[in-house]
Every structure is written in C-alpha cells, then in structure tokens.
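Okay, handing you the structure first.
The chains shown are only part of the set, and none of them has been moved.
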Amino acid sequence: MFLKDYWYVAATPEEIGQKPLGRTLLGEPLVMYRTIGGVPVAFEDRCCHRHAPLSRGQVVGENLQCGYHGLTYNPKGECIGVPGQKTTPPNAGVKCYPLVERWGWVWIWMGDLTKSDDRDIPNLYWHNHPEWTRQVAGYLNIGGHYQLLIDNLLDLTHLTFLHGNTIGNEHVANTPLAKVTRNSRKEFKNTALELVARDLPSANAIRWMYNIDPPPLYARSGGFTKPDDRVDRWQMIRFEPPSHVWLDVGLARAGTGACEGDRSQGATHTVINAITPETENSTHYFWTFPRNHQLNDAELNEYLQKGVANTFLEDKEMIEGQQKVIDSNQSAPKIEINADAAAIIARNIIHELLTSEQNFDASQKAAE
Amino acid sequence: MFLKDYWYVAATPEEIGQKPLGRTLLGEPLVMYRTIGGVPVAFEDRCCHRHAPLSRGQVVGENLQCGYHGLTYNPKGECIGVPGQKTTPPNAGVKCYPLVERWGWVWIWMGDLTKSDDRDIPNLYWHNHPEWTRQVAGYLNIGGHYQLLIDNLLDLTHLTFLHGNTIGNEHVANTPLAKVTRNSRKEFKNTALELVARDLPSANAIRWMYNIDPPPLYARSGGFTKPDDRVDRWQMIRFEPPSHVWLDVGLARAGTGACEGDRSQGATHTVINAITPETENSTHYFWTFPRNHQLNDAELNEYLQKGVANTFLEDKEMIEGQQKVIDSNQSAPKIEINADAAAIIARNIIHELLTSEQNFDASQKAAE
C-alpha cells in the first residue's frame, strides 16, 4: 500500500532518547531508542519471545532489553542475552531498520536494504544554513490518508477558504497556476539535488499574484502592515516521492522585481513538509517553516509559530472530515478542476512507482 | 434497508440556519442550510470535487460554498462556480433532497422524486392549533435500530416497569389492550387525514384502565393529586409508515364518561413521535407532547418537560441495552406475547412495504 524504497522522517532527534519510543510507520509498529553512544536505533516493536512491545523495555548501554522477560537486543536487532540461560536460541532477533540523523530529523528506510543509500535523503539545507532559521516548526498526527495531505499542499486554493485568518485571501483561489510541470531531479535545477544518488520524478507548480493586499500572517512577517501596502506574492511548490513537499512562498513590495528574481524588497519563507504514513488512514506530519529574515526576532518567532500551527490544525480538521466522507462511500464519483493539476501529477507519480515496486517484488518472488 | 418513499422529519426549523448542519439520515450523510431568503436546503454532505464535507462550508446568499476549495452550489445542488476558472465541469453537482417546513418540523424526501408529494406529510394539527400547546418537546439520539423505538411505543406495558416514577403504574401492564386493528387511512376517521394524497396502512391499539389511581406525572398534569382520586385512563396508539407514532393519552375522573366521549372532567395529551433512522443501529427521535389544557401554565410546562424528557431517557437506555444484546447474537430466538399485537402489525406493514419498494426498484432496473 505504501512506497517502501524511500527515506521517510521517523521522528525528531529529541524524541529518540533513553526512553524507548513506540511509533507506527507505514503500518508497522516500531520502537526507537538511542544508544548510550548516541546512535538512534529502530526495531519492530515486538519481542521475538512472547511478542511483548519492546517500547515498554529499557535501554541498557548500547542495547534494548525487553521489559517483560529481559531478552536483550543489540543495535542490529540480534538477541544477545536471555536471562537464566547461557545461550540464545538460533535466529532470535527482531527486524532492524536503518536510521540516519540529518537536517534535524531522523530518517528511516523500511524497504529493500540492498537499495538503501543515504544520499537519497533530500537536501533540506534550509534547516542548517546560517542565513535561515527553522525555529518555527511542529508535528501533527492527522486522521487521514497521507495522500490527502499531499493533495492539500499541492492545491493552495484552499488557503482562501480554510485559512482566511492567517495565510489566505481571495487572490489565491482567483489566480490560476502559472505553470505546472512534471520534472525529473536531473532537469530541475535545485540545491536540493546536490546529494542525489538516483533520479526521481517530481510535480512542480508556480503561482504569482501581482499587486495584491497581503494576507494577515505574511503581512506581519514581511512588514506590509499599512492598509495600502500592496505586494507581489509567489507560491512555488515541489512534490517528490514518496511524500515530501517543499513550498517556497513569500511576498515582496509590488513591482519591485520579485518575479524577475529580486526579492530584496520582500520576505521569503519555506515550508518543509515531511509526510510519513502511520496507517492506511492516519499520517505523521512533520513540518518546519524556515525564513531568511529577522532570524533572531523572538516575538516574530512566537507569532509565526502560533499562526502556522493554527493554520495546520485547520488542515487537519478538514482532512479528517474528508476521510470520514470518503470512508462512508469509497465509490462516490469525483470531478477534477484546473487547480488539481499538480496534485494529479503527484498521484500519477505515486501510482506509477507503487506499481513498479510491486512488479519488482513479484518478479523477485517468482525468481526465488 | 429503510423505507425511502416517505417523508421523514430531518430537523427542527431552528437547527437549519446560516451555519450548515451535518446530519446522517437513512444512512446518508447530509448537509442542511437555509438560504438568505429563508428556504431550507438539503444536499449530500460530500463535495463532488475532493469529497470534503460540505457541512464545513459556508452559506453565501442562496448558495453553499465548500470550505475547502470553494466550489459553490446553488439550492438545486448544481455547482455554479469553481474558483480560478470560468466554466464548471459538466455534471458537477451534488444530490439534492426536497425539504418542506411544516407543523414546526422540517421534512425530507429521500426516495424516488417522481413520487414525492407533500400532501403525504402527516397532519400534525396539534402543533399549530390554538387550543393546544406544544411547548413540551425534545430530541434524543438513540443508539438502536429505529424499529426498537416503534416497538417501544406500540407496547406501553413497559410503562409499568420502566417509567414508574412518571407515567407508569401496575395498571398499564395488567390491563390487556381493548382493541388492536390494522386499518387504512381511508377507513380510519381522523383529522390527520385531511391532506392525505395516498392511502396508507396503519396499526392501531386502544387500552382503557377504569377506576385506577393515576401515575405521578399525569396525576399532576390532570390535577388528580389527592390520595383517593381515581381516574379512567386511556391510551390510543396509532402507527403509520414509515415510522410515525401518535399517542392520544389521558385520564378523567373515574366514571365521568370519558369512555363514551366526555373528557370534560379530564386531561388529554398527545405524544407525537417522529422517528428517523440515522444508521442501521442509531435513530433520531423527535418528540412533542401537546396538551389542550392549562396552555399558559409555565410551571406545568417545566414540570412536564423534565418529566417526559426523563421518561424518554429511560427508553433510550433500555433500547440501547437491547441493541447490544441483539448485536451479541442476532439469531437468538424470540417469543411473542399478547401485548405485542400492535407492534407485530407495524412490523408486518414495514416488511410488506419494504418488499414492495425493493420489488419495484428491481423491476425498474430490469426495464432499463
């Protein structure tokens, strides 16, 4: 059901410590902990003995000890100790998943281990760059299928109707997308590609709104708070499989050349969205909101933290309502509108890659 | 599963306003709103675009706008606007259901539109008549199949065991029904038939209890509060499909001729029950308790409101317990007793009409 051979965000670094963390990802219950040496480790959350949840266990040095009968696992998931006996049963152990700590998040690989290459982790340079701050950030658990959240981010016309208190006004929905494209990483110039090991398709969309009044949150962030302030506003959206969406969004004083590349009279924000399926109808949503201006403005941080978090709560409520409607009748017809263009490309990409993974798995099995 | 070609109560008029109301009826999630002109409107609660719940949208003049991406529907359910584009996709729209506001309730038709005729709405003249007051009224959501509530109202022996604090004493269960009949509207003289467009079968039952002590609530309402007050008490029950039950219940000083028609020494109450299936195991229960005496007695209103509402809460709890027992074993045998006579007729009527509707649907499909 889920794309497997990809890196997903599993947790924030702070979440993984000496107290084991139980969390379901891609439908599989996992436990994560950090060794005494600081290395994050992920196992299936199921002791191989009596299926006690290892997330109720305790970290002992490098290892994780089951909290029920004390079986001890090393960071590879191998059972290295059974209380009261000198040897461990052959093949005693739990499935172990690679974790990589990068860009301020912990990434997990749950697919074919022979394909795992950490250079495939997207380049989120904004998270570490001295000219950016990523202090505004958060997490939400959303009771809906992960693709509903991708759809949400690829069709920003919803800002007008759902987020009027913060980032939306009528201009978003009234302005058609200027460009929607399907690209490969290779052809799409982006610093996010520096570390790329393999090529991947992406969906991309751009919207420009000229000479408009700014919505409340961006007016405050960009300093356009006078009644007659007018701005040029942009939304540049990029989706990459399995479920990563980056938004380059901002605004500049109207007519000062932002569209031609001069953002000096404006404010740029990035919205980094790491979307990890929990189950078929629930989703982990990790987000950050880096900006490259007023980096140390604590008051602005607080304002944006509250505003963006509230905005995403509105998305959560809508998506959860949508999931219930879908559950009530899976076969009800849908219509498509122009604003869906990028979301449709993303859905097609996911569908193609899922089919490809499944065909590969089937041929592997046939060969065995 | 449900009778479709009938009018059901969908809401009270106050519930339908400028804030859309989401409610499931007959297993279908609906949204209801009132246009700026005051007309109530009902749609399926599912935007045709991405299946967002329209009940999270907003009323704009005559129309309803989806709260996610702004698709706008006119009161016929036709999509008349998609933000950012000039035309709407062909066939874009949602299913629309006729609503009629009458007798202080809002009625919905969810069946075959060619059969819809608002003259079929039952005549609840008590609700508008100057000699009656319907101030005592309420609503309950009951976690049980709607037929369990019909059964409840057609076998009032339960008053003795469940409602001893208000409307029951030993005389109800100990007094057999005087008469139980299956009638047609035509042959059954009743002012409720004035507006009738089509004939319908009904189940009817009558119980007379002579020279008894009155139960607490009716003693208070009728003014029979002295220890040696004795009354003649009546219960006249009528069921009409799909799920409407009217009770003419009251009491008069014993031996003053109530049985022969002289109620001048007594107090008459009507219990109007509008029962609308929500799902297979939950039910909307709208009720009123009109009376034709002491119309402006605020203290009596308050007393009766509290007493009747508590009484129906006892029914709710019993029916919900019953539904759980039924769910635990659908095939456990049942026995029938004399007091079931009217309920059995009602069940037979529903079964016959359901079969008839389903056969009609099947033949329509075959003809297409």
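Going by the order they are written in, the chains are A and B; count residues from 1 in each one.
The rule we apply is simple: a residue touches a chain if its C-beta (ideal position, glycine included) is under 8 Å from a C-beta of that chain, and two chains touch if they have at least 3 such contacts.
Please read these numbers as outputs of a predicted model, since none were measured by experiment.
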{"item": "Overall copies of the shared sequence [whole complex; 2 in view]", "value": "3"}
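By our rule, only the chains that are shown with their structure count from here on.
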{"item": "Inter-centroid spacing, chain B versus chain A (mean Cα positions, whole Å)", "value": "49"}
{"item": "Chain B partner contacts - residues on chain A that touch it in the complex", "value": "151, 155, 157-158, 160-162, 173-176, 317-318, 321-322, 324-326, 328-329, 332-340"}
{"item": "Interfacial residue positions of chain B with respect to chain A in the complex", "value": "29, 45-46, 48-53, 55-57, 65-71, 82-85, 89, 91-92"}
